[in-house]
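What follows is a short report on a single structure.
As you look at this complex, bear in mind that one protein chain is not there, while each of the others sits in place.
Then we have chain A:
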Amino acid sequence: MSGRKIGDVILDLQNISLRFGGVKALTDISFNVREHEVRAIIGPNGAGKSSMLNVINGVYHPQEGRIVFHGEERRKMEPHKAAKQGIARTFQNIALFKGMSVLDNIMTGRITKMHASFLEQAIHFGRARREELEHRHKVEEVIDFLEIQHIRKTPVGRLPYGLQKRVELARALAAEPTMLLLDEPMAGMNVEEKQDMCRFILDVNDQFGTTIVLIEHDMGVVMDISDRVVVLDYGKKIGDGTPDEVRNNPEVISAYLGVAH
């Protein structure tokens, strides 16, 4: 990974607290993400990892704290605005259109880049036609990149789980994001599929310089591919640093392995 240069902080989360009624999902969490890095969020079940991701792309609105994205402070964010600002994501439970083909699913990732009006698109003329070709080209590049040419026309519902995950990544990539949020991209995969996925994530990061924030349970994977890791437990941050630092952090060890009582 010699070519990739980790840049300045592009996303800074300061003292984030998120509550659902009386349940404290996140308490006073601060960490940042640098440009072009692979940043992992780990923690036991219910630690608040997915909530954290949802805060970043604006699904949840934290009651306290500041989010600075590209130097701009925000408190409330709508998911579609986050998408327009270049944040794309995948979901823990695959959220694709099962009845649509792989190609069409990935095409939906281009939605924020489509400008032609409804009418133009309906008659497929002029600007709409030009745009469609352009989008299709971009989508084909993604298909080529993720090596899913053979399932281009296959309905997503017929694909095995590992491939569906890849299609979801493809859709996120089609949006040409600057930041990619991956919610457990390797959950439920076998060793080979995990290796493939790791390779794709690193390739994306390397080739397009995309900043990647990922949640993952598989410790081996996390330690292998991330630059920095933040560890959550019961909604609190208990560790933050390089994989080595985190691995040797006593609090992290006890959160994962339990403490002697």
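The working rule: contacts are C-beta pairs under 8 Å (C-beta built on N, C-alpha and C of every residue); 3 or more make two chains touch, one makes a residue touch a chain; residues count from 1.
Following the convention adopted for this analysis, contacts and distances are computed from a predicted model.
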For this session: Among "DoxX family membrane protein", "Long-chain acyl-CoA synthetase", "Response regulator" or "AzlC family ABC transporter permease", find the name that the UniProt record gives to the complex chain excluded from display.
Result: "Long-chain acyl-CoA synthetase"
Seminar exercise, completed: Given A:Asp8, A:Glu78 or A:Asp144, the residue that touches the chain left out of view is A:Asp144
Problem set entry | Hidden partner chain, touching residue among A:Asp8, A:Glu73, A:Glu134 or A:Asp203 | A:Asp203
For this session: With the missing chain put back, which residues of chain A would touch it? List them for me.
Result: 1-3, 136-137, 140-141, 143-145, 147, 149-150, 152-153, 192, 195, 203, 206-207
